[in-house]
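My structure is below; once you've seen it, I'll send some questions.
Just one protein chain is left out here, and the rest sit where they should.
Naming follows writing order (A, B and C), and every chain is counted from residue 1.
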């Protein structure tokens, strides 16, 4: 049963005001196009969860979509500060809930595996554990020691970008796989965006590569270049110059608004966005081919 | 730095009397050749851990190598009872420690991830939890409910068979991946046996396929057909007729001893074993090619 | 009209296959449950998703799998994951609709013993143990038990609870807050038993030709019979044809009960 719909339909149908949204991808395959569509559809009061909010959450916060962020590192990766989120937090206008990377990902792991909590080894850096009441402790029944735990995170909706998927949502990812699988399994609803929609036979030719099974997926959207200015391994490079540019743009609300007007509100969809980027960017982000060795599954 | 040695050297060097041994592989790629070498080297008082002991542990128990088994299912897969282990347990001559599949694998997961324990959802079937004191409970600090937990399992040595590995031990597996990765990370020492030793460049052409990193591996052994009578995906089929034959052989100690004399003590290594199986078996277990689609990592 | 003849294995398999719904995600074992699932996929449930405890999702076996980890389950499957993941991300997370169970003993409340006859520490007969059944019985949304109807298999109380049915009654299971609803039906070669409001298994249907007496004689407790006792639909030539000609032509699993 095909789940192919447009990204606009998917956001309209599966993202509601007030939802906890996990747009996955650790530096790789961040679903920017989905974030922009959420901005265009003027979703409100979202709780934006992501280990690393990256520029996409800066933009969604700037556009007024969010009431809260859940994160473990707010920075502009490789550049510096995530200015807009930081300013909103400093101004007391944005709620936040904070973890270390491992405790953030442990929350997703607990959510994805249906567990009541995940234990972690001690870090002895207790200030964050004191500041965030979701950190709790249990007594280790084997040693009597104290073990720090975090509860499951179960987002209302996960948005995951992948290289290839079939129409039913069976999705394959390579390169950095971050927390995509965990986010999809933890969430109540799953939107998959993909560079390519492929025949089921391609998926079935390499089942070990399939990270997300179709039956937990609600919508499949064909969105080439969805991840720009982040990247998709084997498809296009990271647009580092935009990460640097955002460091300037995000210095004032005016320049942020001008950016959103031109690149989000002012365009219809990712295809128009990509065309608007122009030939120089297309050329700069092109990647030469480096294919994997194949493996043999055998006919049985 | 190459870790290539013979299987005989690896067993001699890395398996000691009294060790807890985890010969991994859920029905797939069970390292029979390593089990036979352990029998030939007359290792004693081993604690044999495996979710599904399969015929290999039946043989090792019959050969007097083991004082205890740790398992979650003792059967001859697809055939019926695992006669020798069962008879030894019924006779009170073999210690055992028992789990469900998920709690067994959760023990490995805790061992592999360095966690003090793994929590599990309730099953309400409490008889095994009462019979095995390694099952404990903690209080869920979020709900006040009781959560069943199991402690880490950290075998002294894990033996893992793989399709291809480089000389440093970077190993790639496809098909059923069972608990291979968890066993390798949980164990103090790791022996990898492989169908093929490949150039590092093959491994590096598809890093997402690498399940075990070389730096946790102690020995790399080139052992084609290591898994017979189980199988290696893409290389050879399961020898179901041997699984059926074992059901007969294992009915008496005499026939078991005759088998061990002929097929284990009486031969030098896996190459001789494979030749001895003969052309009919070779032909019957051959597999036609079914290659995976490739993926593109891109030159960056 | 010709009478259709069949073995008890065929009877069990076909009735098990009818319990599956299109779109179900089913945790499949080898043997009869595997045949039942493949039959359902070829008849009324083409979108059945078959997953195996070995970590295989969406298998399309080209031949009859001879073990739970047969390589034919992997070639052409949709996805393969680790054993930890299949139990955690799939089963424990609540992503499995149906589990099939069996065992040496099934008691009045659907609890199953697959561990031991006699004392646990001094076993008279040592059985294979839980495998995945402890978790499947607790976490699959719906469970079905498929087994021949024999008195020794249906004691009043099992010697060892390997997996939970309704424990000492439905309220005890509810208090345990398990994700799964428990065993919804026990399909035997005589008929179907289903839990009543207390969780006790009662006879709710007979296969054509079977009698209440046969069922009561072959059950170890005082088997109640539902007031609206039904008769199961006869096996169809289509179902038998697929089983015999496509799924198990060598009758490896179907020969039972011939």
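Note that contacts are C-beta pairs under 8 Å (C-beta built on N, C-alpha and C of every residue); 3 or more make two chains touch, one makes a residue touch a chain.
Just so you know, these numbers come straight off a predicted model, no measurement behind them.
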Omitted chain - touching chains that are shown: A, B
Residue in contact with the excluded chain [from A:73, A:142 or A:259]: A:73
Omitted-chain contact residue, chosen from A:33, A:48 or A:82: A:82
Of A:14, A:57 or A:99, the residue in touch with the unshown chain: A:99
Among A:12, A:41, A:137 or A:240, the residue in touch with the chain that has been omitted: A:240
Contacts of subunit A with the absent chain, listed as residue ranges: 26-28, 51-52, 71-75, 77-78, 81-82, 86, 89-90, 92, 98-103, 105-106, 108-109, 120-128, 131, 145, 174-179, 181-182, 231, 233, 237-238, 240, 243, 287, 290
Hidden partner chain, residues of subunit B it touches: 1, 112-115, 170, 181, 185, 200, 203-204, 207-208, 210-211, 213-216, 297-300
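In the analysis below, only the chains that are shown with their structure count from here on.
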Chain closest to the middle, measuring from C-alpha centroids that were averaged per chain: B
Gap in Å, rounded to a whole number, between the CA centres of subunit C and subunit A: 40
Subunit A and subunit B, separation of their C-alpha mean positions in angstrom: 37
In subunit A, residues with contacts to at least two other chains: 114-115, 208, 297-300
Multi-chain contact residues (two or more partners), subunit C: 56, 70-71, 74-75, 80, 88, 92, 139, 179
